[in-house]
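Below are the structure tokens for one structure; questions will follow.
Removed from the display is one protein chain of the complex; every other protein chain stays in position.
Should a chain be cited, it is by its letter among A and B, assigned in written order, with residues numbered from 1 in that chain.
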Amino acid sequence: MISFEYIADNIDKWLNNTFSPWLALTIEFVIVGVLCIGLFAVLGLVLIMMERKVSAYMQVRLGPNRVGPKGMFQTVADTLKLLVKEGLTPAGSDKFLFNLAPFVVMIAAMLVLAPIAFAKNFQIWDINIGVLYVSAVSSIGVIGILMAGWASNNKYSLLGAMRSGAQIVSYELSAGLSILVVVIFTGDLSISQIIESQQTGWWIFRGHIPMLIAFIIFIIAVTAETNRAPFDLAEAESELTAGFHTEYSGMKFALFFLAEYVNIFIVCAIGATLFLGGWMPLHIGNWEAFNSIMDWIPSSLWFVGKTFFLIFVIMWFRWTFPRLRIDQLLNLEWKYLLPISMFNLLLATLIAIQGWYF
Amino acid sequence: MLEEIAVNDTGDLIINVGPQHPSTHGVLHLIITLNGETIKNIDPNLGYIHRSIEKMCESLSYRQFIYVTSRMDYLSSHINNHACALTVEKGLQIEVPERAQYIRVIMDELTRLASHQLWWGAAAMDVGALTPFFHAFREREMINEIMEETCGARLTMNYNVPGGVMADIHPDFQRKTKAFLAFFKDKLPEYDELVTGNIIFQNRMKDIGIISKEDAISYGCSGPTARASGVSCDIRKTHPYSIYDKVQFDEVLETTGDSFGRYLVRMQEMRQSIHIIEQLIDNIPEGDFQAKTKAVLKLPKGEFYTRVETARGELGVYIVSEGGLTPYRIKFRSPGFSNLSALNHMAKGQKIGDMVAIMATLDLVIPDIDR
Partner (left out) sequence: MMEREALQAQITAINANVTFEEGGEMLNAFVDPKECRDLLQTLHNMDDLAFDYMFCLTCVDWKTHLTMVYHLESTKHRHVVVIKSKLDRENPEIDTMSDIWRTAELLEREVYELFGVRFINHPDLRKLLLSDEWEGWPLRKDYEDPINMIKL
């Protein structure tokens, strides 16, 4: 059966047979890099299209329907427009930081792609501290946002960036603590091991109450971390016009936009991996017949399906909820989510030690 | 005043909200002094859309000046026209036919509904929920279609003339209006489900921008803004005009005086408006839709003042006549202007996000403030 694992292995074999190991590795690097950038572009196009269609559905309207069949090429047209637009740099801004910021945000998003398992045994880098790596690297993005806000020399941008900084740093805690719950159950930080451990059922089903609580907190925290409504205070358009990217235009703005959507994809992929078994098909304990039927569905489809389901949920939030106020946002984290996730961590430890899970 | 000041003497941040800003819904310019995220002072700078309608009216005849007033509070343009027509009729002592009065009041209430629907969507959008805006527009579109059929216009109706209305109602008017009411009554609970009951929305609105009853009167607030503070100020009740003394409806009063109170008042007012239209729509009497008037209208020497209740509050039309073809002086007392003057009082000490929530429930229309 042709799977991503099969294709990747064959290319690897062919390269190693044809070239010297060193050259083969270099070529593989290049291929992975190109694929990453390609994935970025495709994700941007698909997710923006999806957001538009989802919001249109919720808002009783049609959404884009002119460019290409059912408006599928609208985002392509928009990207082209952004590409040819002038990238203005305000006169009073710190030019170096101003131009650097979108790339910092972008690179942070790109780095997190490395340990994500897209299909069975199909992963760029199976690092043994995968989960730690993800939560560490994804925090770099906030530096880019602060940089953008500061360098713009605009009061709205600065306010937006400060809000964003406070928000991301706070919600990182809850997200980290809820990831730890999974780590406690699995006993491993590596992404591939975490997925393997869900062989007999996804953690969301096996892990009882603490896992459910962790999953809900994780979803709330990552929505906040990606600056999505109802936590989109950093770019609250009715208060701060566009927040930290007020002064950005053209491709630099597009990079921020793209990074936001790729970040959504990444956090949803992590959520799917940790709680919903990543590429692991729906297995129920020892029901061999049922499990083997489920195995017929390719692992990559499982992964994409779960990820896009979570993305849909996050989009659903955005188009239904009003925005919180900055003090309410921080209260929610420090007074509710953080104590709950700490208690939840204790509970999870107890359950893991006693082996009270399925 | 407009020079670029980043920080004032005490180290507070000064930001210019507007004239182009998403939450001001027009060209309002607020100079806000901020301490962190907390508002210390709001200084409105108006006039970006000032067309000097009062001066223009001094050179327009009594038939013409009515149409300019559609451009003040464009969301309740029909009510503005109604106020002007009433003033001229008062001066000339024209008896308006019963049929015209019924049509006018039905149109007034439809306008009020359309205005409140738009407000509801925009208020939700201001606090970050974008979807309600489109739901509100779905219903508003039906009203606009009814208006279009009968008046020939969707926004600036210009349907009132001194002595009645310009044309008779469209044959489909009653049927379509009833269809709309039936549809909208179904959708109103949906509005409540989507926004009113939302915990985040309530947190954003409750205890925000509180104004006491005394302050509301002193600041000259009117309309839903004042009624949320418990001020009984509905002109339709206190100084009834047209046939408002013949219809049954309640004046909606809240006592909280906060943004959520203002929100609830408007939501209830929509129900009251439906109630008013339902009483009238089947009983429009036969007869003329316009009284016979002279071709050239000349108001006698004197002063005429009319007060009506628009969707935003009390609109006053003050005409000083010297007996000529044109008014000697016209003053429009606009509800938005006085409501805006209370903004600083309401928003002081609150967060910048609250300022947006307060402005959303004040329901400011900038051309109405600037005139």
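Methods note: a residue touches a chain if its C-beta (ideal position, glycine included) is under 8 Å from a C-beta of that chain, and two chains touch if they have at least 3 such contacts.
This is a predicted model, so every value here is computed, not measured.
J.: Touched by the hidden chain, which of the shown chains?
T.: B
J.: So which of B:138, B:275 or B:331 would be touching the chain we can't see?
T.: Of these options, the touching residue for the absent chain is B:331.
J.: One chain is left out of this view; which of B:12, B:98, B:149 or B:215 touches it in the full complex?
T.: Counting the whole complex, the residue in contact with the absent chain is B:215.
J.: Provide the residue numbers of chain B that touch the chain removed from this figure.
T.: Counting over the whole complex, chain B touches the hidden chain at residues 1-2, 44-47, 50, 52, 54-56, 59-60, 90, 214-215, 217-220, 222, 231-233, 238, 302-305, 307, 314, 316, 318, 320, 328-329, 331, 333, 337-338, 340-342, 345, 370.
Convention: only the chains that are shown with their structure count from here on.
J.: List the residues on chain B that touch chain A in their complex, please.
T.: Of all residues in chain B, those touching chain A are 6, 13, 15, 21-23, 37, 124-131, 133-135, 138, 194-195, 198, 200-201, 203-204, 351-356.
J.: What does chain A use to touch chain B in their complex?
T.: 55, 58-61, 155-156, 159, 229-230, 232-233, 236-239, 241, 319-328
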